[in-house]
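With one protein chain held back, the other chains of the complex are shown just where they sit.
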């Protein structure tokens, strides 16, 4: 059995700290035996005592400290306990860390990684369940990378930490931690045909029917990726329609190639995200379609997102608020023509 | 001559504080003779000494204080000196003020107004020139209203302060303060046919050619509105094409009716904003088009936005970074078919 | 143009109820009342945790076990019009303030009759001038603002905000101490120093002196090291009144200890340390002041009450999902005239 996403991330942290002494870890409640709220940091303080900084509850302060450390030649990884708290550091990230490289005429860089456990479905209520990276879209200089089980999560984190000179928000998903990695091998991922793009932050394309047949492109990232795959499977079984799922990891700048190629083939687009839709990922995907993909559209793209409400504690309310497989299916059925047989463009 | 936008806002503050003693003003450097950095607050501390709270440099703190005041039955108006500093209060706004009404099951409301002087083109450099309201898109419970010279700015502020029970980010534009209000009367605004929608936060539609003839819909808000009108005029003169400019004031929730109606007539859409495009207003407009408007589209909608860079101090760099009339024209020409005569659908 | 009418706010009626009168069903002498309140809190938390273990609840919860004396020692001094802001560890505060175990239990279970209809859950409740939120320190500005609003409106009220030692890490707290001091706010900051913040001992996150941090901003500050409910009650008697009369902010530290884990199963504190502190359990201390007979009667009454409360809460339906409309649309101002 493959690793869980959590194990993959934890081992990557161990590996990096072992191999590169510039890697430091900063955040709340990091020390063993506790090892961080979600245990991504477990064992690190034991193995690398001097490079794990357990902090006071000072999100703005310690994100800013990490910015200074990055300017000083270290490679800090910040753990924000719940991604919801990143808003406390919005000024440090947007007006400081993200601006410095360009504003100082490239005299400095800020190779910072801020890990953000995001997402709901665990009953944590309004201030511990959000998916807030959307609020950092369009902040110049700030990269956003989101992992998912179809890429090597640990490798992604390592790329962000050791090879990327930009400040990166690294988006994880609380519900995903316990999920197993679902590696792509030999062009397949389990029952699906699978492609993974080149580049440091790859996009994954998955299809139960193979890439010759695509009725629809479903774009989802992070915690929505596996729901999208589930919806694609159900669409095939229940409607006999082929849905290609495209999962980008580079959310900012948004990697559009795989999306565009798929849309050019399928002509139908649904985009999903766990946060409310306004000004979010889906809007960006739809608006950033290259001309050729746009021209291929045979119906209006649809968004699937959360209701525009805080995320309630009540399981019933939370489930009704967050987008699920049913919502994805419904959107796909809305966008697909009722009758037509499936396309077969290569 | 009509009032300036600044005068309109300042007089509205005087009027409201005169008529309703629950209205309080909170922010930095508000006391006369200084009267606030941009002088919207001039004279208020003299006339209403007890209700003007000049604060320490504590944006998170005093926005939160205003939230508490609003919960306690007052109607606070917060002045953030430069809108750029609102990021310091992101947590207070998104995780506190905006959530309370719904999260507390409507046991409370938070009738708060936070005034945000946004925008560049005044040479203030990277941390004093931004247009940051985009980062609050998709924050449940948080309204965003942006004024412009074509609506009664003071009236808009009064609606937000006295009639709106929601927390409202009230977006102004530094460059706009000195501009004159351009009132709509008898269906006209100067040389343009003009419509203004009903409702507390109206959308304005403007056209040099009258609403029968529309080759293109140009959507812009706040500081971009007057540039859009200028671009529309040049398009008419230089290309003999009719552009209808639609200027919403309710940015969140986004008022789409006037936009949709115009697009249904014109079939061509360009959307503009002063901030970088990713996850912003334009993406939202494009993605929120109702089905009928979408169906009417004859070309891919285009966005006009800032480059994805901090806003430099250098005039040359700043001008190259922010969208201007030339950028609007270029986008309009990109979207309009090269040859076709103009449409004449009613 | 007429001034906008304030929309009906149910909780404002509640606020008018004197919290000192709320604990009506537990009549009798002061010592018994305090014991009864503490027992209610303790057993509420224990039953809650047990239900978590049985999988009846999802999410998480922060129990107040060991700190009960703080809540009863402070909140019993509040009166109609006063307000309380609390944090993640709020059940104890709330049970003294609002005394509605069924509505609290229902809230934690996400039921329709919960304090806020199942929307908030453990960390996000509201009831008649009682507010909590799950962002450490983020409640302090709201408490300050509400205390100032009450001052402006001529009310004779005090706002109490509870924070933990770990929350001293949040900068916004100091922004508020400064403004509270500059503006003369009737704000009482009660710092429950239980020596730990989640898994982190105080010495790793609090440098310098807690009291001096407040004094440096011009606040009066004091402290008490005790888990004796009556000692704390007596200590705060004058303090609450002083804040009310002087209309000046104050910070008061209670050095205490939590006898349970931080949230649900995360306790790595040294076993000896916890063992040593069991002697400080506030409940036996207070029980000693009550006759065995009355104590037993109180305990029975609490059991009965809690059984009913949890059963009734469990019987409640989940909130309806039919009307989940965007509050922004609902909150739009109507046409003016």
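Per-chain numbering from 1; labels A, B and C assigned in written order.
To be clear about the criterion, contacts are C-beta pairs under 8 Å (C-beta built on N, C-alpha and C of every residue); 3 or more make two chains touch, one makes a residue touch a chain.
Everything quoted here is computed from the prediction, not taken from an experiment.
Student: For a quick check of understanding: of A:8, A:45 or A:95, which residue touches the chain that isn't displayed?
Tutor: A:95
Student: Looking at A:41, A:55 or A:261, which residue reaches the missing chain?
Tutor: Selected residue, touching the omitted chain: A:55.
Student: Extract the touching residues of chain C with respect to the undisplayed chain.
Tutor: Within chain C, the residues that touch the unshown chain are 168-175, 177-178, 181-182, 204-209, 212-213, 215-219.
Student: To test your reading of the contact rule: which positions on chain A touch the chain that is missing from view?
Tutor: Per the touch rule, chain A residues meeting the hidden chain are 19-20, 22, 24, 50, 53, 55-56, 58, 60-76, 91-92, 95-96, 99-105, 107-109, 140-143, 159, 162-166, 198-200, 252-253.
Student: Can you list, in ascending order, the chain B residues touching the missing chain?
Tutor: Here the touching residues of chain B are 28-29, 31, 33-34, 37, 54-58, 60-61, 84-85, 88, 122-128, 307-310, 312-317, 319-321.
As a convention for this text, only the chains that are shown with their structure count from here on.
Student: Based on the averaged CA atom positions, which chain is farthest from chain B?
Tutor: Ranked by distance of C-alpha centres from chain B, the top chain is C.
Student: When the C-alpha atoms of chain B and chain C are each averaged to a single point, how far apart are the two points in Å?
Tutor: About 40 Å, centre to centre.
Student: Between chain A and chain C, what distance separates the C-alpha centroids? Give it in angstrom.
Tutor: Chain centres of chain A and chain C, defined by C-alpha means, are spaced 37 Å apart.
Student: Hey, how far is the Cα centre of chain A from the one of chain B, in Å?
Tutor: 31
Student: Using the touch rule from the top of the page, what residues of chain A touch 2 or more other chains?
Tutor: 84-85, 88, 126-127, 307-310, 312
Student: Which parts of chain C, given as residue numbers and ranges, touch two or more other chains?
Tutor: Touching at least two other chains: 117, 119-120, 124, 133, 135, 171, 326-328.
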